[in-house]
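A quick write-up on the structure given underneath.
Shown here: the complex without one of its protein chains, the others still in place.
In order of appearance the chains are A and B, and numbering begins at 1 in each one.
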Amino acid sequence: MIKHFLSLSSLTPSEITALLDRSHFFSQNYRNPDKVHHLLRHKIIANVFYEPSTRTRCSFEVAAKRLGTEVVNFVPENSSVRKGETVYDTLKALESLGVDGIVFRHSDDHVFDQLKNRIKLPLLNAGAGKYEHPSQGLLDLFTLKEEFKRLEGLKIAICGDVKHSRVAGSLMVAAEKFGMEIYLSGPPSLVPKSQKLFVTEIPFDDALPKVDAVMMLRIQLERHESLDLNQESYHRDFGMTPERLGKMKKEAIILHPGPFNRGIEISDELVEHPQSRIFKQMENGVYARMAILEWAMGQGN
Amino acid sequence: MIKHFLSLSSLTPSEITALLDRSHFFSQNYRNPDKVHHLLRHKIIANVFYEPSTRTRCSFEVAAKRLGTEVVNFVPENSSVRKGETVYDTLKALESLGVDGIVFRHSDDHVFDQLKNRIKLPLLNAGAGKYEHPSQGLLDLFTLKEEFKRLEGLKIAICGDVKHSRVAGSLMVAAEKFGMEIYLSGPPSLVPKSQKLFVTEIPFDDALPKVDAVMMLRIQLERHESLDLNQESYHRDFGMTPERLGKMKKEAIILHPGPFNRGIEISDELVEHPQSRIFKQMENGVYARMAILEWAMGQGN
Partner (left out) sequence: MIKHFLSLSSLTPSEITALLDRSHFFSQNYRNPDKVHHLLRHKIIANVFYEPSTRTRCSFEVAAKRLGTEVVNFVPENSSVRKGETVYDTLKALESLGVDGIVFRHSDDHVFDQLKNRIKLPLLNAGAGKYEHPSQGLLDLFTLKEEFKRLEGLKIAICGDVKHSRVAGSLMVAAEKFGMEIYLSGPPSLVPKSQKLFVTEIPFDDALPKVDAVMMLRIQLERHESLDLNQESYHRDFGMTPERLGKMKKEAIILHPGPFNRGIEISDELVEHPQSRIFKQMENGVYARMAILEWAMGQGN
């Protein structure tokens, strides 16, 4: 059976826990070729990014190379897409070329629904539409678990454009599976009402003393240019500032999926503060993606 | 002696047959690193594509990696070309860098004439101008031979913009060498008169019952925008439709070099029909290109 990695919601808690355990293994051994380089040796993956993304593409690429896998970068804009080829036909062509997996990003929310039963090799969701970004979700869970040695009962605030954030989407899915509590804050038009019992909409400053971690979201100016967001007032109302950090528990941490806007979502001087795990998240992303690649393409599949 | 792979016309039938035999070997063993990964291990090729092409570039890249060869992608638009460098100087620079072969595509029909005696490492033609695309020609021959266990006496219809098709050009060269008969169909202004005895211009519907395979060509809108081609009337007059497939022999096959326009050259529902070999051609392209790379860069050269 083909093991697509499309969403956290389609995985059981024990499958996710197994991925987190392997992420931990890779965090200890990723620079030890004897322990990791043979795991996916001689495989080839294709990176297919219809939306640009430095971090996610490079993160998958480094993860693959550490595991001995070759990477072919397919850049849609330099390609047959100009000639009007459909996404399905492009991916089917890559399948025909005999690659072993496809790491795929697209702006369409539902693109995988049309693909998952028709593409006969693992598809790895590297971000689709507004709702799902499961490899980011996994690295966020891994970062939390490494920090607190558990997920159950953790309280997480998510602040910003929750409505359009696939990072928030994947984190909320995981929260339900692992019994975390979620507090949502941000501009009212960007924070959806939730019926979920474990989700609470709350003013940002009220959430701060309660939580173990705050996930700051990037204001994605390219997604809602019509919105008249003032950067200074956004920073004042919804940014992570030294004053707000002071309201948090001493052991609570700051998360951000990046790329971040210094001085908007987060004060410049907090990006590398001892309570920030922002660059640690990027590091953990490689371990999580090694686990994902191994899960989808490793022996026994 | 440097072994450039520039055209099928410069190869003898027995050289082509040897390449087809190796393509078959690779079709059986390409996922078996023990049998193929050492063949061009530690070599480096440069992909130099002055015209974009997903499939051909990625196909050569996958073929190279399966053989243990590294790939450097040179993207002319991001490079010295902007600064006015000539093609010869760019390729001479890559030669100086010590790469072991250059996979090269350009819009100029005669670009290789100026290069082949001056570049001192294998040049592999990945498509030049309007006339030659010999790696596509080889994969088409391989697809036919795998299907019919012979080439001699096969009857092939080529339908569409024959005049500007390097796929058709390479196939006609091969047809002469191997005693195949070619039927040409399409809009009269796009089907050249041929003096060759083995070539017949014929209405498409008359060709269908006679042939073992139909090669549908892509309407390359970017090549003749001035032509006032109506997509619907093109599909009706020259497209592969279920009705036309019904006129073909049961064992005859449909070919298309891709990327294809669904609903123009070929009906949507025929792309993956049991008699279609369109995605099989893409798969076979990797085996053919492994054979080409080995021929040009392998031991004994």
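Here is the rule we go by: a contact is a pair of C-beta atoms (placed from the backbone, for glycine too) under 8 Å apart; a residue touches a chain by one contact, two chains touch by 3 or more.
Since the structure is predicted, the reported quantities are computational estimates derived from the model, not experimental observations.
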| field | Sole contact to the chain not displayed, among A:Val62, A:Val87 or A:Ile202 | value | A:Val62
| query | Among A:Gly129, A:Gly160, A:Gly186 or A:Gly285, which residue is in contact with the omitted chain in the full complex? | reply | A:Gly285
| message | Among B:Ser7, B:Ser53 or B:Thr90, which one touches the chain that has been omitted from the display? | response | B:Thr90
| request: Mind listing the chain A residues that contact the chain we can't see here? | output: 30-31, 33, 37, 52-55, 58-59, 61-62, 65-66, 73, 75, 218, 222, 258-262, 271, 279-280, 282-283, 285-286
| Interface residues of chain B (partner: the chain not displayed) | 41-42, 44, 46, 70, 72-74, 78-86, 89-90, 92-99
